[in-house]
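Presented below is the structure to which this report refers.
Here the complex is missing a single protein chain, while all its other protein chains stay put.
For chain A:
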């Protein structure tokens, strides 16, 4: 399975033609305590780089962008019920949604783990 990262601090893990999307551990540390998430419904068509979800911490609201284009197949209801999972398990149980890939080649433009790590260190 391939795991890729965006400059907006989303991660995307690909399994066949379905990708699981969330925000990175670095993103959650910057957001602070998350109190609300709004996730896209199954069936919604998302375009790469466009708004996909909303995450609100005690401090502020932030957009989560779609790392890849496709159709949402599942949203993480457990995260809606307990938004603090973004903080406690950003890159595991705290996933946001699963998306059926429209164009797998979009993944080529994203960063791998070591490139993302370097990006975070450089930017901050």
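Please note the rule applied: a residue touches a chain if its C-beta (ideal position, glycine included) is under 8 Å from a C-beta of that chain, and two chains touch if they have at least 3 such contacts; residues count from 1.
One rule holds for everything that comes next: contacts and distances are computed from a predicted model.
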Among "Nitrous oxidase accessory protein", "Transketolase", "Xanthine dehydrogenase family protein molybdopterin-binding subunit" or "aminomethyltransferase", UniProt-listed name of the chain not shown: "aminomethyltransferase"
Residue of A:18, A:54 or A:73 in touch with the missing chain, whole complex considered: A:54
Hidden-chain contact residue, picked from the options A:38, A:74 or A:93: A:38
Positions on chain A contacted by the hidden chain, ascending: 32-33, 35-36, 38, 54, 56-61, 83
